[in-house]
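Can you keep this structure in mind? I'll have questions shortly.
Note that this complex is displayed minus one protein chain, with the remaining chains in position.
Labels for the chains are A, B and C, by order of writing; each one numbers its residues from 1.
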Amino acid sequence: MIIVLKPEATQSDLEHILKRIEEWGLRPHVSRGEHRTIVGVIGDEQKLQAQPLAALPGVEQVLPILKPFKLASREFKKSDTVIQVGRVRIGGGSLAMIAGPCAVENYEILDTIAAAVKAAGANILRGGAFKPRTSPYSFQGLGEVGLRILHDIGQKYDMPVVTEVMDPRQVELVNRYADMFQIGARNMQNFDLLREVGRTQKPVLLKRGMSATVKDLLLSAEYILSEGNQQVVLCERGVRTFEDSTRNTLDLSAVPNVKGQSHLPIIVDPSHATGRPDLIPSMARAAVAAGADGVHIEVHCAPEKALSDGPQALLPSQYAELMRELRRLAELLGKVIS
Amino acid sequence: MIIVLKPEATQSDLEHILKRIEEWGLRPHVSRGEHRTIVGVIGDEQKLQAQPLAALPGVEQVLPILKPFKLASREFKKSDTVIQVGRVRIGGGSLAMIAGPCAVENYEILDTIAAAVKAAGANILRGGAFKPRTSPYSFQGLGEVGLRILHDIGQKYDMPVVTEVMDPRQVELVNRYADMFQIGARNMQNFDLLREVGRTQKPVLLKRGMSATVKDLLLSAEYILSEGNQQVVLCERGVRTFEDSTRNTLDLSAVPNVKGQSHLPIIVDPSHATGRPDLIPSMARAAVAAGADGVHIEVHCAPEKALSDGPQALLPSQYAELMRELRRLAELLGKVIS
Amino acid sequence: MIIVLKPEATQSDLEHILKRIEEWGLRPHVSRGEHRTIVGVIGDEQKLQAQPLAALPGVEQVLPILKPFKLASREFKKSDTVIQVGRVRIGGGSLAMIAGPCAVENYEILDTIAAAVKAAGANILRGGAFKPRTSPYSFQGLGEVGLRILHDIGQKYDMPVVTEVMDPRQVELVNRYADMFQIGARNMQNFDLLREVGRTQKPVLLKRGMSATVKDLLLSAEYILSEGNQQVVLCERGVRTFEDSTRNTLDLSAVPNVKGQSHLPIIVDPSHATGRPDLIPSMARAAVAAGADGVHIEVHCAPEKALSDGPQALLPSQYAELMRELRRLAELLGKVIS
Partner (left out) sequence: MIIVLKPEATQSDLEHILKRIEEWGLRPHVSRGEHRTIVGVIGDEQKLQAQPLAALPGVEQVLPILKPFKLASREFKKSDTVIQVGRVRIGGGSLAMIAGPCAVENYEILDTIAAAVKAAGANILRGGAFKPRTSPYSFQGLGEVGLRILHDIGQKYDMPVVTEVMDPRQVELVNRYADMFQIGARNMQNFDLLREVGRTQKPVLLKRGMSATVKDLLLSAEYILSEGNQQVVLCERGVRTFEDSTRNTLDLSAVPNVKGQSHLPIIVDPSHATGRPDLIPSMARAAVAAGADGVHIEVHCAPEKALSDGPQALLPSQYAELMRELRRLAELLGKVIS
């Protein structure tokens, strides 16, 4: 931690700061420059990050030097973490191909879609039973009925299933039916929910919030890890910008950016990021080329009848075509789709 | 709702669209232009908003005409809603002056701060017992102990109290101690939580999410209203932009923007928006001048020792000075601080 | 300047860095912490800012301590700069009330508008002769004919005039007719243009770019100041965000933010920022309350016939009403409209 003093800071401001630092059991180190005096702090920076140093009189700015997350960091664990969801491995060269409809609507539709994505090569089935919808008047999901359908069809096609959990009170219920929890973008900083899934031992797919930095995303992962659950897969799904011709702006640089700082796997969701089927295949290819550990794609057999986000779903035939391309790309890059 | 067809859309695409619209019980209206055919839809647009029209073959774009919220809209209720929190009125010319520390730390500190802000003219006391912190290693609040302290000190100084609720499971508990719920920015789209406070009859202070549009904010209010609780006060507290010298960018235009579209009161929180005490007084004055129904300011008697967000708190003396300015401004504008 | 080394940086990396710093005539200062080694650099930081320190082997990050601008800074000049445009003073408690149409369309229209805004209390007349339009098919301005009309009507009503210059080749021409140059948001980083107006001795109204930080704005001002022209007035006019119900998002915190760092005056343009006449009056009031040194408002006598940006113009009667409010507000705050 570096504390930069204001040009007008007095000697007694400085002494007050030094005293404080020593009270916290740390060692200060003063450098007097031509224009500014700075104080370096030696010792456990984590202790300091919780302190309101910027409020001390005479302080101009406080510059942290260490990252604020620990368990999620590459410094803490050098090798790539590989997450196992059923028999599917995510990370370390193995790609998750997650596909399915936005929402579970009924048994027949999900059955049709699951058969198609399985045949195309998907290895994890997705489908929402609890839907976070911007408007209270939109379809909100089938709840437990949807969870049961998802679970049964996953069994039928031998695919592990992932579904969103929105409320800490649903964690136990969802845990009974799903192989992987999804935390949606709107809940990335729902800290009570993060803690609750952190207390299970089931893999969690944690989606980046629409205005979350990469650091925020890793801090949210830290919430789950710090409760004891080490099974976290991150997901880039677009951030909000001024560009209005796509739903969000997919930040693919988050993929190598996360991989440099963290050992956790990261996948990409081009469906929610773009909201446009004409852009999804290009962005899925780009994601794999950027080094993502998988892609998450919405597929629906009748997008015009879907109860949620139909317009952004690929048709099964489009998905099959995309999977052919992704397989060749994965092979070129030395990756495996299990 | 206006449906614009692609230039290459066929006659059978058009017929399919018309058939669909009629199935939903609505009347289509076709106009053929030089470059595009468009279909206007007459009838209850709300029915259509949930439909995946953009996924129909031949559709280029879908342009909604009505706003997606209803109970929150000015069309639904013309006159300004006034919310009563204890004896304090918010809206319709009455200003809420909410002040207090970020977190309740202990009885003595809150007592000191409450005495000071009460003397300065604040009419509602704030303080967090459950703190949504980006890092799991930061202070997370005192929980029920904090709620009790807040409640007791509110009684002592005859001020209603507002505090954040983060988890649907806490709603009952918080309801016992607080006069107003606060939904924080990170939970603006925590829809289960919105529904839960919507089932109480207690006023709710709903903060705008960091990447939420004004429309999103009003849709979140709609969640609460549609459960039966009509007591919603909105709060602008800054949005995320590229500007990095302030914590967020305060969007004061949200104040008249909301007032044009909705009957609900809206207040402004310059403390979280800027994160900088040197900017807070100017932004508080600007908020009142822009027509806000109140301001929400963090005050701490010893910012350098605060357990949460100390660096952004005003000192009691700074708050008193600001309140003198705000009172004169309110008077000039014909507003009342109750 | 603080240089933070990677945990894996070697002794020879460190020696290489120290040697480099000494070659630049500066003194390094090494602190070894528990997790990181840092190097403080003492001496003229300006020299270092141009150096690619981050590319040195072993460097994790480089943290600047001083601001990158000098002539524009409050450290360089403590007292507020007051700019004189004709007989109008801007800054130091005097407010500029700039008003007029987006574009000069013809003599009669400008004459009508100028008479109205003068009567309402505006003290500077604006009007564009060269218009930067997003589309090449939109009206591009009258050029020199427009400049002459603007100049003549300014004389007639005894108001100094401000108009945009877009091209370094126009500076001489515009200089002949206008009392103040305007640099538009799209040209805030057109550095050749900044230098060219910096070589004149005429006041410059420098608008913030749509994605410029406050620091970028002050650096652009520095370009003008460093050429010898000290007459710069800054203008906040909104930045681009995800909010799509307003044209841009007005960042009023830029007003106190600039005033803390710089001695230059800053005014606010709510017309371009919001693009909505229903929001302009509130934002103009808020700007004055935030401490702005003036407001810049588009006024047109027949917005529906304006050749440029008609829908965002106030009518003369709306402007007169707004000026009545702003005068009372200025008086309350101890400011003068000259």
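The criterion applied here is as follows: contacts are C-beta pairs under 8 Å (C-beta built on N, C-alpha and C of every residue); 3 or more make two chains touch, one makes a residue touch a chain.
This structure is a prediction, so every number in the text was calculated from the model and none was measured.
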item	value
Chains in view that touch the one left out, judged over the entire complex	A, B, C
Touching the absent chain when the full complex is considered, from A:1, A:147, A:283 or A:297	A:283
Which residue of C:226, C:318 or C:338 touches the chain not shown here	C:226
Sole contact to the chain not displayed, among A:94, A:163, A:211 or A:231	A:211
Touching the absent chain when the full complex is considered, from C:93, C:121 or C:310	C:310
Touch residues of chain B, complete complex, unshown partner	2, 4, 7, 29, 31-36, 38, 40-45, 61, 63, 65-66, 75, 240-242, 244
Contact footprint on chain A, counting only the chain that is left out	211, 213-215, 239, 241-246, 249-257, 260, 273-274, 278-279, 282-283, 285-291, 328-329, 332
Residue ranges of chain C at the interface with the undisplayed chain	20, 46, 49-50, 52-57, 68-69, 132-139, 166-169, 186-187, 189-193, 209-211, 216, 219, 222-223, 226, 239-240, 303-307, 309-311, 313
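The rule is simple: only the chains that are shown with their structure count from here on.
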item	value
Chain closest to the middle [Cα centroid of all protein chains]	B
Centre-of-Cα separation between chain C and chain B, whole angstrom	31
CA centroid of chain A to CA centroid of chain B, Å	26
In chain A, residues with contacts to at least two other chains	240
